[in-house]
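Only a single protein chain was left out; the remaining protein chains are all shown in position.
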Amino acid sequence: MKQLVRMFTAVFLVAFVLIYVTFQLNSTEGYSSGNTLSIYNWGDYIDPDLLKQFEQESGIKVIYQTFDSNEAMMTKIAQGGTTFDVAVPSEYAISKMKEENLLLPIDHSKLSNLKYINPRFLNLSFDKENQYSVPYFWGTVGIVYNPKLLGGKEITSWNDLWDGDLRNQILLVDGAREVIGMGLNSLHYSLNDTDEAHLQEAKNKLNALTPNVKAIVGDEIKMLLAGEEAAVGVVWSGDASEIMSENDELDYVIPEEGSNLWFDNMVIPKTAKNIEGAHEFINFMLDPEHAAQNAEYVGYSTPNEKALEYLPEEIAGDKRFYPDPSVTDKLEVYDNLGKRMLAHYNELFLEFKMYKN
Amino acid sequence: MGIKGKISNLYLVAVFIILYAPIFYLMYYSFNSGGAMHDFEGFTLEWYQEVFADTRLLIIVLNTFVIALLSAAISTILGVMGALAINHVKRRQVKQTLLTLNNVLIVSPDVIIGASFLILFTIIGIQLGFASVLLSHIAFSVPIVVLMVLPKLQEMSPTLIDAARDLGASRWEVLTKVVLPYITPGIFAGFFMALTYSLDDFAVTFFVTGNGFSTLSVEIYSRARQGISLSVNALSSLLFLFTIALVIGYYFINQRNSRPKGMEVRK
Partner (left out) sequence: MQNKTRNLYLIPYVFWILLFVIAPILLILYYSFFDIEGQFTLGNYTDFFSPVYLTMTLSSFWYAFLITAFSLLIAYPTAYLLTKLKHKQLWLLLIILPSWINLLLKAYAFLGIFGTYGPANALLEVLGIGAKQILFTDFSFLFVSVYIFIPFMVLPIYNALEKLNPSLVDASRDLGASSWTTFRRVIFPLTLDGVKAGCQAVFIPALSLFMITRLIAGNRVITLGTAIEQHFLVTQDWGMGSTIAVFLIIAMAVFMIATGNRRRGI
């Protein structure tokens, strides 16, 4: 009994000391000052130095929180109970959030730097006139491959992946839209196809790919490809540029049949408390120098036209990551297919994952 | 005993090597100047410096400990009560029902627990953050404590209690002088399991946290997007060495102070 009492006293004592220390740390860091801005972003999707700079310039303390999927982020915001002043969802999530009234309109008069955004990234179908969103990064879905491991073989299209020589060499990203979309694209159908016959055809075609697929993985795909665990990977362009910066044997290609063009955008969720600060932050990120610094750190493509001037030529001039309009015109943005169709895509993807040959 | 003893020692050594292999792997690469968990390039302490420069990370570590300690302690108390309650129930059916309900949280996938707690907290109106995370950790640790304590209670012979009663002990005395000392090993096991659950949990915390509050596993998960930074390895190595020192230290101090009592249950 004595032993129990002693242990519990010790535990509570230690816990309260720790609480006190945390509290002290929090207040010296300014997190409890009240003038804070809460940002909800993908993990590691911003240059931390920029956050520090913003804190210094504006005097606002940033609370930076991260999510790992649009859906998790939306669940959190829809449930309330939290205050997020700025979030960074992908385009299809934005149209969903709009439908569910989770967003506040953005006041363009407070965004003096909006003019630097290339007009081809504005006024897109998911958010006409950018009422609720401002572009943050953009990119494509494509194939990373390792010519060294493939004996110099070049990959240019989705259909190249079905090559029998690639047995057990392909890593796929764990996304239903991406993988089913690849199946559809390889058959020259649209990524947003909802025709049941086409979808079944795509699934059957994907099933035939199974012997070549080594694994279907998440973010660790970057580490695996850079470590030459597999020769080919289907990834987002931003991930590709990160992988390639770690292992320069690798190359990235946007498949010729077409692929996905995506945008991540800054929005102000309805839970926002510091709306003024949110605008200030968005405008700060739109500043060409900041956008360039961020793009260099994160490795994704910036929609900021003027920022390209601040980026080294080998980044800004890289056609794989800043493809010409002639290429991007062939690419498709994901439409919001509606919940039911999306569930169906996921169901097909699940069947593909479970397919054993 | 000779050969047999060697084989069994070998077996234990193998088990321990496997249990610790990934941890030593992590520690090894925490000194890698190459910046990734493969291809060791050279020795560096850069990642350790980074850990100490990152106040936010330190706050998160402290948060994690506070949550783990508090939730483990509180859930142990609750769990012991639960075990006593279940043990007292005479009807088999009621007992079985209680046990089944008890185990629901152990078996439910974390995602469901997280999602349903999130809905629950928003219905009740608890702000997401420290309180909601603490409550959830307590909630999902209670059943494991019950499971650890209950067998000890059941093995205790009822005559022991009767004897104490006959000798004129009050209910409180029976509890503190007879029952609790007897089940102490179970309580300790429950406490450590609860601690383990709390430190290990990612999915539930991920759902119910908010307003700037974060724990280590959530932070690691979100940092994993760029491939885990080796500063996380460095941090884990430090924490690991710290806990191992703590555990060993605690054990020997405890042994010296209270030789026959407690941990060492009657032979």
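As written, the chains take the letters A and B, and residue 1 is the first residue of each chain.
Simple rule for what comes next: a contact is a pair of C-beta atoms (placed from the backbone, for glycine too) under 8 Å apart; a residue touches a chain by one contact, two chains touch by 3 or more.
No experiment lies behind these values; they were computed from the predicted model shown.
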- If the hidden chain were put back, which of B:58, B:89 or B:180 would touch it? B:89
- Query: When the complex is taken as a whole, what residues of subunit B touch the one chain not shown?
  - Reply: 8, 11-12, 15-16, 18-23, 25-26, 29, 37-38, 78, 81-82, 84-86, 88-89, 96, 98-113, 115-117, 119-120, 139-140, 142, 144, 147-148, 151-152, 154-155, 157, 171, 185-186, 189, 192-193, 195-196, 199-200, 202-203, 216-217, 220-221, 224, 228, 232-233, 236, 239-240, 243-244, 247-248, 251, 263-265, 267
- Item | Interface with the unshown chain - residue positions in subunit A | 69, 71-72, 74-75, 168, 171, 174, 176, 214-218, 220, 223-224, 227-229, 339-340, 342-343, 346-347, 350-351, 353-354
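Rule of thumb we're sticking to: only the chains that are shown with their structure count from here on.
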- Query: Quick one: subunit A and subunit B, Cα centre-to-centre, how many Å?
  - Reply: 34
- What does subunit A use to touch subunit B in their complex? 1-4, 7-8, 11-12, 14-15, 18-19, 21-22, 25-26, 29, 31, 36, 38, 42-45, 63, 65-68, 72, 75-76, 79-83, 219-220, 222-223, 226-227, 242, 246
- Of subunit B, residues touching subunit A in the complex: 36-39, 55-56, 58-59, 62-63, 65-66, 69-70, 72-73, 76-77, 115, 118-119, 121-122, 126-128, 132, 176-177, 180-181, 184, 187-188, 191, 206-207, 210-212, 214, 221-227, 254, 258, 261-263
